[in-house]
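Reading through the structure tokens given below for one structure.
Note that this is a trimmed complex: some chains were dropped, and none of the rest were shifted.
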Amino acid sequence: GSEDTNTQPTNASVEGNQAEGDQVVIGFSGPAADHGWLGAINSAATAAAEEYPDVDLRVAEGTNDANLQISQVEQFINDGVDAIVLLPTDGAALTPVAIQAMEAGIPVINVDREFSSPFAARTTVLGDNYGMGVSAGTYVCEQLEGNDEAVVAEIAGIDSLPLTQDRSKGFADALESCGLDVDNRVAADFTVQGGEATTSQLLSAAPKIDAIWNHDDDQGVGVLAAIDNAGRDEFFMVGGAGSANAMREIESGESVLQATVIYPSTQAADGIRLARLIVQNKAMSDLVEVEVPKRVVLNAPVVTSDNVDQYLPTAFES
Amino acid sequence: MSEQKTKAAEPRTDATDEPSSHKSNPVRSALRGSSGRNLGLIIALALLIVVGGVTSGDRFLNVENMLTILRYASIIGVVSIGVTFVITAGGIDLSVGSVIGLTTVVASLTSVQLAATQSSWILMVIVALAVGAGAGLINGVLIAYGNVVAFIATLAMLVGARGLAELISGRSTQIVSNRDFLQVMRSELLGIPILIWIFVIVAAAGWFLLNRTTFGRRTIAIGGNLEASRLAGIKVKRHLVYLYVLAGLTSGIGGVMFLGRTTAGTSTHGLLLELDVIAAVVVGGTLLIGGRGTIMGTVLGVLIFSTLVNVFTQNNLDTSIQALARGLILVGAVLLQQRFAARGPRRMKS
Amino acid sequence: MTKQFAGVQALKGVDLQVLPGEVHCVMGQNGAGKSTLIKTLSGVHQPDSGEIRWEGKEISLAGPTSALDLGIATMYQELDVVDGLSVAENIFLGHERSSGGVLQVKKTNALARALLKRLGHGDLPPSTEVGTLSAANKQIVSMARALSRDTKMIIMDEPSAILDSGEVANLFRVVRELTAQGIAVVYISHRLEEIRQIGDRISVIKDGRSTANGLSVTDTPREQLIRLMTGRDVENVFPVRTPIPVDAPVVLEVEDLELDGHFERVNFTVRAGEILGFAGLVGSKRSEILETIYGARKASAGKVRVNGKPLRAGSVNSAVNAGIGLSPEERKSQGLILDEPIFKNVTLSTFERFARGGYLNERAERDAARGQITALELRPADPDRPARTLSGGNQQKILLARWLVHGTPVLLLDEPTRGVDVGARAEIYALIRKLAADGTAIIVVSSEIEEVLGLADKVLVIDDGKVLTQTNASDIDEHGVLDLVMKGSAA
């Protein structure tokens, strides 16, 4: 449908955007769903495609191997899909093939992990990892105000991912602004088992803690189990990503988990919606712009017991 | 693997140490061979503990922290016992990690949890064990009767079980809501958490099974010389199936422990656990080509790795440096163990 | 008790009848099909046609277990023990003494000790790990295993091949005990003298077919047997010694060689064209001496020189380069690559010669191997056959062929005729003699003292790692050797 005669950008409206347009074939490739958030990314992407009768989604096997993912994108290019939504295992490594797709006239929507070249994507949808760290750090600062000796621990995700590094940097920067720093830091691997294993070690290593930031709510299930097992509750914890489980904990008010910072698991779903709009030459309805923007950075709000009911409905079941 | 060399060449070297002293010394024969190897491991463990004590002092050397190490070790430990049997018989099981994931997912399904609430939490345990044993049965039948190489059959199970677990769970984490179950799994006995007890019991049972029963003898015999075992009238194929079922069963137990410890079932449980398990078993001194297996060694291997992780965390080490150090220590432990394996018997003599 | 049997591929029609309480000898050349026959009888192979009758009833043996259940126990030609288990555990492998699956260690050990005593080896501790035993002791263990079953028939496939005369006497005593109890023994051996001593009746197989059935041992002359087996006459005499030229240079010098815990201060020289024999009992460390000379074990003291040049201790490569070849004692584990074709096994230490710049010339290799295959009458004469499919005697010939292709000036032969049939044996003797005549210095180790004395020019009598005496072979006889050894052990 990309050879649609209507070359003029439409004056977008919600109804107009919802209306069925030409058939759009979208290829989606992401990392292996080896942790809850990525599982949610996949499910949300598939769900988004199912909402639209005019979207035909091709999902490639999730992989952490750049070589395989490149091959998948090449396949999409060969097949002449209308758009590609790509959550790369490594932004830089997938850049050349994304450029190749763009050069072949296929718009690429880059999700979550950013390419190293501006020419590689038509639109980039990013969560704000640095912002997440800042939000978490700011919340911790607020809660610990006046306690300069406070012990702050951090349970990161996979250390080798740039997004983890960004989160940690944001967190450290925010803490610095109120005179705190990270005393104990461990890295889990975004899984429940990893969260549980590293946290029980962390608790053992740090007999007294005032605040913990855990990067990911899915590994948070394990983190909370470890805290429970150890019978510790002298601190409060801030989560990350914003799973429904975590929000229910916050809602209960009985948990050490007091807040979580949202990192939307709907990024790929957004990517798919945007891909459809781009291919059908539609624009975003509430923007004046006649085209889909080049870059969408999602907010990283803090969810606490005060506003949890507002976020719970859209939270992902990890 | 290149232990072939070791196997072919080593016995002679060993032999140099105990020539033709035909007297039957019960102590010596009880300790036969393995003692020297275990000594090396014990020294490695002691070194680690000293390092931990020196670098972290009381924070490391206290009962709570020791229990933390043991709790962490317990799941890997239980599964390692099962895998020790498989490896002793000359096989391999790469699927234990995935099978754990699958058992936790199935046992924490809403329907199972519902049924468990209505009857007894034991049901969840039974489901987990049954799923584990079932996966082991498939492995075993493929290997023994389908003649599929163990590496490939269990690699296929690794991939397949994980996929099935994702499919069943829809990739979401299922929270365990059965309070009785959680309470039991978190209880203590004589001040020691139940998880650790499970490890102790499985290890003791494994030791007994391997060293004191016909089942154990046959396992070693098959690993040492499959053809001779067959000629001696052992039903080798059937025995191999039992062994993989046993490994599957310990994965099931591991799954139950995971459920209790993390209060959740998910397809990502047990991810890459097989590497830790095999490393622990092999560092412990069980030969990858089969014919020699040691439960004590496996337990020590597991403890070394768990202590290592703990020491790393205590010292707040960067994960990359942890990886580097872990590689070095892995090699170091094996070298140490080998040194003592060669020396052990000679010492015994004097 | 009757058995009729015909037709596995390797067996083209074999009949065998075994009566209770008799020692029935099965004879035949290497590769005739003896081992294949007994493997069908013990359920390892299934016959393609023909039938097996047991106590009058036709039976089919689905596997080793069904044969064992019927009361047929077998000692296989290849050592069938498990190295990682103890002696007692090996003996009771497959029918462990247990109550409810729990091993009764004490009982097992006691029973094992009793069995070993019966075999004249009360000194072998039941708890020793079998991997540390010599091949001969492993054979004892395997024999004890066969005896440990409640059997009606015991099949022994070349049980004496690695035993010395004392051990063989023990074995015979046990066999007589068994037959006195009405147990049938099927006995396979290439040593005709043994068959005379122990056998009641003889069946002969040639090329997978029965050529004689149930001949009486006493009524069949030796020559007739040999003819039945080989189809020709063989003079089983040792070739005449050719006098060694007085000026023949010393090729191999061994000086004060020692290996801690095994042997001490071994001294001797071998001249070109000379055959040196090592005589001694099993376990006297003759193999260790050879392996140390060869560098497969690292000497703790002493020197080995070839043509005056010292070898690097513990380096096989240095020994091979200097021109020593070893045909090891355990051909399967130490000598052959069983799944590789014959010719690659033959050229295992020489294939570099058939290569230019690393590029192998397989045709030349195969031709060279074929030359030796023909010379040694190796059967089957197909250089591409995997070594695994050859009979034991023919596998032995591969090892000889390896060093013949190499053409080393020094050859160390550890049990060169183990499991080799009478015909081939004579050929090998002649060959060894011919090599010596061509100037090769040779050391022969054999557990048949007669063989050592018949073949060698000079003999070292060795006991427990000590050289008791060094003498000309013509100056000593079998009794002389045994007397020396007995005295040596007593001292």
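Some observations on this one:
Going by the order they are written in, the chains are A, B and C; count residues from 1 in each one.
Quick note on the criterion: contacts are C-beta pairs under 8 Å (C-beta built on N, C-alpha and C of every residue); 3 or more make two chains touch, one makes a residue touch a chain.
Keep in mind it's a predicted model, so treat the numbers as computed, not measured.
Recorded composition of the complete complex stands at A x1, B x2, C x1, labels matching the chains displayed.
To be clear about the criterion, only the chains that are shown with their structure count from here on.
Taken together, the touching pairs link the chains end to end in a line with two free ends. Chain centre most remote from that of chain C: A (centre = mean of CA atoms).
With centres computed from CA atoms alone, B is the chain lying nearest the middle of all the protein shown. For the pair chain A and chain C, the distance between mean C-alpha positions equals 72 Å. The distance from the centre of chain A to the centre of chain B, with each centre set as the mean of the Cα atoms, comes to 36 Å. With centres defined as mean CA coordinates, chain C is found 42 Å away from chain B. Counting partners per residue, chain A has no residue that reaches two or more other chains.
Residues of chain B touching chain A in their complex: 56, 59, 64-65, 68, 71-72, 166, 170-173, 175, 186, 258, 261-264, 266, 268-271, 309-310, 313-314, 316, 319-320. Contact residues on chain B toward chain C in their complex (touch as defined above): 8, 11-12, 14-20, 22-24, 26, 29, 32-33, 212-218, 220-221, 223-225, 227-235, 291-292.
Touching chain B in their complex are the following residues of chain C: 42, 44, 63-65, 68, 74, 76, 80-86, 89, 93-96, 98, 101-103, 105, 123-129, 131-132, 145, 259-262, 283, 297, 333.
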